[in-house]
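The other protein chains are all here in position, but one chain of the complex has been omitted.
Let's turn to chain A:
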Amino acid sequence: MGDPSDRSTAEPLEFREATKRYPGSAKPAVDALSLKVPAGEICVLVGPSGCGKTTAMRMVNRMIDITDGDILLGGRSVRDRKPAELRREIGYVIQHIGLFPHRTIGENIATVPGLLGWDKKRTNARVEELIELIGLPPETRSRYPGQLSGGQRQRVGVARALASDPPVMLMDEPFGAIDPINRERLQNEFLRLQAELRKTIVFVTHDIDEAIKMGDRIAILQEGGKLAQYAPPAELLMYPASRFVEDFVGSDRALKRLALQRVRDIDLWKAAAIRVGTPVADARAALDEADVPYPMLVDERGRPKGWLSDRALTGERVTDELRSPAQPIVELDDVLRDALADLLSSETRYGAVVGHDGALAGVLSLEVIQHFLHAAPAASPTGADLLRE
């Protein structure tokens, strides 16, 4: 099998008309599923209960035998592999976590390294590293699963799956049993981890919001294990392939797209940024160039102070008479959905957009957002991109 340390490179995964028919049932649970997951990406399987998500996922590590078709891992059919060996190369997080209650957290995490015959030193170091990675205190190592909270156990489940640094991970509703607040935290932590680790991941959920957030690509499955659509989240929200997909992603799919994008990703309006004392003629020229009909007063470092009133531009030079304060101020790094919320809750139609240095970078308006929603997604950003920064 070679040196386990060279296993860390992610591998592509491909379903080729993979089909599962359970004995005794006429219709297949997964019906000729074909899709490719590029190395290092998260593919989310999502769909209503009983549509075959778990079945599709478990065919990958042969916890369920494939009836027809094939699944290729790194270009190699999983059907040619010994199940136990194959499974040691695939991190597996099951919905109920399934930690071993009679083993300490450290021993739980060391399960696969143990099976692979790592020496004590290497295993110890790895366990330590992983406990730190999942953000648990080092002394957790000698605790038992019964002594941990649900969220902590969930993390240990992820750490255990990561232990041998497998190129592929299967995660079946890994955050399903956790309250919404902690779920969000774990999701973010996991995306941050993934930004570093770049594993090929199959992630099962029945929550479309989680799918949109976690997935580089989303496979929507429909009753009977049929693939309804396979696309990056933004594309899915923009162009649902069928009525089923449209219903499944929900009528608020426009809003969901906003959650995928940052202010910096869209074409902002240009504003006239004017300092006090600027010749009015120059100010008027700048105003003609701008997309917004009002000039914005900025300080000497370009930071927005407020919208200038007409009277400020009546003399020789621009004075500091404001019509309204510069509110709201949104940042380039803000998620569009949050920026929209700011815009809606303030009285003005325009939001001043600032960069890291606080200097005016442009203006956001409802029209800008609307325009974005009707344009085709350019880069198809994903939840992971948002956290990557």
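Please note the rule applied: a residue touches a chain if its C-beta (ideal position, glycine included) is under 8 Å from a C-beta of that chain, and two chains touch if they have at least 3 such contacts; residues count from 1.
In this text, contacts and distances are computed from a predicted model.
> Can you tell which of "ABC transmembrane type-1 domain-containing protein", "Spore photoproduct lyase", "ABC transporter ATP-binding protein" or "Ubiquinone biosynthesis protein UbiU" UniProt lists for the chain that's not drawn?
Of the names offered in "ABC transmembrane type-1 domain-containing protein", "Spore photoproduct lyase", "ABC transporter ATP-binding protein" or "Ubiquinone biosynthesis protein UbiU", the absent chain's UniProt record gives "ABC transmembrane type-1 domain-containing protein".
> Which residue among A:Ile97, A:Val158, A:Val292 or A:Leu343 touches the omitted chain?
Answering carefully, the residue with contact to the hidden chain is A:Ile97.
> Consider the whole complex, including the chain that is not shown, and state which of A:Lys36, A:Arg79, A:Arg143 or A:Arg198 touches that chain.
A:Arg143
> Would you indicate which residue among A:Ala26, A:Ala84, A:Ile181 or A:Leu344 is in contact with the undisplayed chain?
Candidates A:Ala26, A:Ala84, A:Ile181 or A:Leu344; residue touching the omitted chain: A:Ala84.
> Decide which residue listed in A:Leu13, A:Val44 or A:Val112 touches the omitted chain of the complex.
Checking the options A:Leu13, A:Val44 or A:Val112, the one contacting the hidden chain is A:Val112.
> Identify the residues of chain A touching the omitted chain, counting contacts across the whole complex.
Answer for chain A: residues 61, 63, 83-89, 92, 94-104, 111-112, 115, 143-147, 160 touch the chain left out.
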